[in-house]
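Worksheet for the structure shown next.
Removed: one protein chain of the complex. Kept in place: all other protein chains.
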Amino acid sequence: MGLMRIDLLSRRRLLQSASALVASTALPAWSRAQEAKGGGRLVVAADSEPKNLNPAIVASNGVFFIASKVVEPLAEASYTAPGGLAPRLATAWDGSVDGLSVTFRLRDGVKWHDGKDFTSADVAYSAMNVWKPLQNLGRVVFANLLAVDTPDPLTAVFRFSKPTPLQLIRNALPAVSSVIPKHVFEGTDIAKNPANLNLVGTGPFRFAEYRPGEYYRLTRNADYWGKDEPKLDEIIYRILPDRAGAAAALEAEEIHLAAFSAVPLSDLDRISKVPGIQVVTKGYEALTYQLVVEINHRRKELSDLKVRQAIAHAINRKFVIDTIFVGYATASTGPVPKNAPEFYDPEVASYPFDTRKANALLDEAGYPKGTDGVRFSLKLRPAPYFNETKQFGYYLRQALAAIGIEATLGNADAAAHQVAVYTDHDFDLAVGPPVFRGDPAISTTILVQSGLPSGVPFSNQGGYENKALDSVIAKAAETIDAEARTEFYRQFQKIVAADLPLINVAEWGFITVARDTVLNVPDNPRWAVSNWADTALRS
Amino acid sequence: MRPVRLIFGTTEGAIGAVLLSLLVLIALFAPVLSPGDPLDIAGPPLLHPFSMARLPLGTDSLGRDVLAGIIHGTRTSLTVGLAAAFAAIALGVCIGLAAGFSGGLVDEALMRVVDAFQILPGFLLALALVSVAGASLPVVVLAIALGAWAAPARLMRAQVLSIRERDYVAAARVTGMHPLEIAVKEILPNALPPVLTLAAVIVAAAILTESALSFLGLGDPNIVTWGTMIAEGRNVLRSAPFLSVLPGLALVVTVITVYLVGEGVTQALAEGKAGQVDRQGPTA
Partner (left out) sequence: MTAALRLIRRRLATSIPVLLIVIVLTFVLLEFSSGDAVDAYLISIGGGDPAVAANLRHAYGLDQSHLARLWLYLSSLARLDFGWSVAFERPVADLIVERLPNTLLLMGSATALAFGLGTSLGIVAGARPESATDRVISTVSLILYAIPGFWLGLVLSIVFAVKLRWLPSAGLETIASGRTGSARMLDIAMHLALPVGTLAVIYMALFMRVMRASMAEVWRLDFVTFARAKGLSRRRIVLRHVARNALLPLVTMLGLQSAAMLGGSVVIESIFAIPGFGRLAQEAVTQRDTPLLLGIILTSAVLVIVVNLLLDLVYALLDPRLQPSDRSA
């Protein structure tokens, strides 16, 4: 059903872009101007208010959702552009053969919202002073960045101390390369600069107003470099803290759009039948979340591969997909999602649902059922961030009971969960939702790599140690040749699936629900966190 | 068995007592009425009521039996309500007795603590405590009790103050009884009844507070609670309203029951007292 919807949508999109094409080429200039003037105010549901809205410092989806319309990256993910990467502030990029430098050609004629020119100095400043030292993801990707040379205002050359794969840089660009104005930040305490909230960027929208607890307001940037863009006059992010609020507000026509599955999955079937409302499943392909069972290998029973295999066999992925995700997810085979075809390798060890086999494995491992049918007891901590991780917790508890493992669920809020799992290691099993960010090196290998200090969220805190796996990860990190590097990540997937440092259960993208007056909704694989320059409202 | 007869003497008390016995029976025999773990997935998801004989009230979005949830939820609600009320009253009685009996600086200090707890918004305190300590049944009970013990403490102290000047206490003092013995043997039994009438209100409020905490996602995930059922049913409030309506009704009936029993007890006590000489002023 999900697939059919995508087909219908893409056909509609095709028609829309076809008519847009006609409008932009065949009509006289005055008419084109009118077309672009369409305008209108788009009201969108938001459920959080990031205290730091600067995407150059905080590369997170919560921040991008708002800030990506104001502050732009060097390049953005794309369905159609070569290599899946479309130019934004950079128009071309090229890596040196030795992997020690990457040269970016920058877009000409771009102005900051305060009227100053955008130049390579801004890129150099952002990279050296913000991305590398301050940004949560940039600290990993740009760890070996030595300097950024600016031979001319439109060229920026990134120089690295160690060979750095262009493949990684390319894949990371949409998330890590938001450029902020040097003239606003230089000489100030970057972390405390007021422009972290009152954003100054080059994007299609200007930051206009923030009413805490109520809304953010962005207005059209008339000087935007994109031709005839943006289409909208205003975007309002209306803060609706209650999860069920978005659906009601959509139906009452108080908002136009709710992204990131703000409308609960279980309500989609109903709301898709409401006239005037569309359910959109595209637009999150590059923002894949993974449902993962994290394992504490310090626990004797769980350090036994047979026990981990038994747990993997005890999980009915079909039930998880069909019931918990109401069909809006895919079963995982390993640590790299299917949505990353560049790296994805389906030829890995698999664990079909088989309770009998799981029980046999546990018997083999030497954990027979006691008189009460229980082999041993575990502490299970589902992450509280998503309804689905909590529901999977309920399910896993029952699935484990079926193979004689008694699990007690914990219910802690975000901060307490973070400390319990990633700092204090006070768990046996945890359910986590890590994100695959386009390249395994950004936030995926860290989930299984050993030797990490404690206290790092979404990392291997289960005490798992596998020298062979560590060495594959290390080699991939410094391999320049894309093909060879990809091969290492294939090995990586095979080892993880075979040795089960953690169990990948499912992977999902979010769902957007919008009034059908909103046009051009899913036009790139990071749509919700992209610039929305061509999003429009039908009057 | 005079008090029981008195409770049944009032309409409210009679209805309440019957309903409460019913609820207690359901709670006690939950494992018999609905064997197995009520959190287990028992059938296809979102089954509407009366569509399958095995699952008469349907299933939730995971496929858990709604009837089993409601039956076992009775246990949780009554347990939380009674345990929280017991803890609150026990704490309140101890503090109130200590304050009223010792007087002076101890009294002053204890009463400032009571003031502080009465000023703190109870629900906010419970929310904060459960958030930071993790949602498990004992923590929820403790959190609710902490927000509810101030009123019984205050009432207890007032009772103690009025009783400790009476003749029989003075007599006990003259005979050289140990102060602690006087407090426990002479004052406590006489001061307790009015404090106990607060129990019903505290139980009812505790049940509602527990459900509101669960609604905010702060329920113990290892047991069924009506609040959690409502919270999870809310996502499908429009397409499967029974998922929030049925546990909601159970909650309303339980709270009404507890309240009615409380009214009955209060009236019974008032009538019992009307027979005696009224020792206090008319407006006290």
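A few notes on this one:
Here the chain labels run A and B in written order, and each chain numbers its own residues starting at 1.
Keep this in mind: a contact is a pair of C-beta atoms (placed from the backbone, for glycine too) under 8 Å apart; a residue touches a chain by one contact, two chains touch by 3 or more.
Bear in mind that the values here come from a model prediction, so they are computed numbers and not experimental data.
Interface note: of A:39, A:62, A:153 or A:226, the residue touching the hidden chain in the full complex is A:62.
The chain not shown here is touched by just one of A:412, A:448 or A:529, and that residue is A:412. Only one of A:309, A:459, A:493 or A:530 touches the chain withheld from this view, namely A:459.
From the options B:25, B:132, B:171 or B:184, the residue with contact to the unseen chain in the full assembly is B:132. If you put the hidden chain back, the residue from A:94, A:108 or A:214 that touches it is A:214.
Not every partner is drawn; the one left out touches chain A at residues 43, 48-52, 58-63, 136, 139, 191-192, 197, 209, 211-215, 217, 236, 238-242, 244-245, 248-249, 251-252, 254, 385, 412-420, 423, 435, 443, 453, 455-459. Counting over the whole complex, chain B has residues 112-113, 115-116, 118-129, 131-134, 147, 151, 204, 208, 211-212, 215-216, 227, 230, 234, 237-238, 244, 248, 251-253, 255-256, 259-260, 282-283 touching the chain that is not drawn.
Definition applied: only the chains that are shown with their structure count from here on.
Distance from the chain A centre to the chain B centre is 46 Å, each centre being the mean of its Cα atoms.
For chain B in complex with chain A, the residues that touch the partner chain are 37, 39-41, 45-46, 61-63, 131-132, 134-136, 217-222, 234-239. Considering their complex, residues 243-244, 247, 264, 266-267, 269-270, 319, 323-324, 382, 384, 387, 390-391, 393-395, 397-398, 401, 408-413, 416 of chain A touch chain B.
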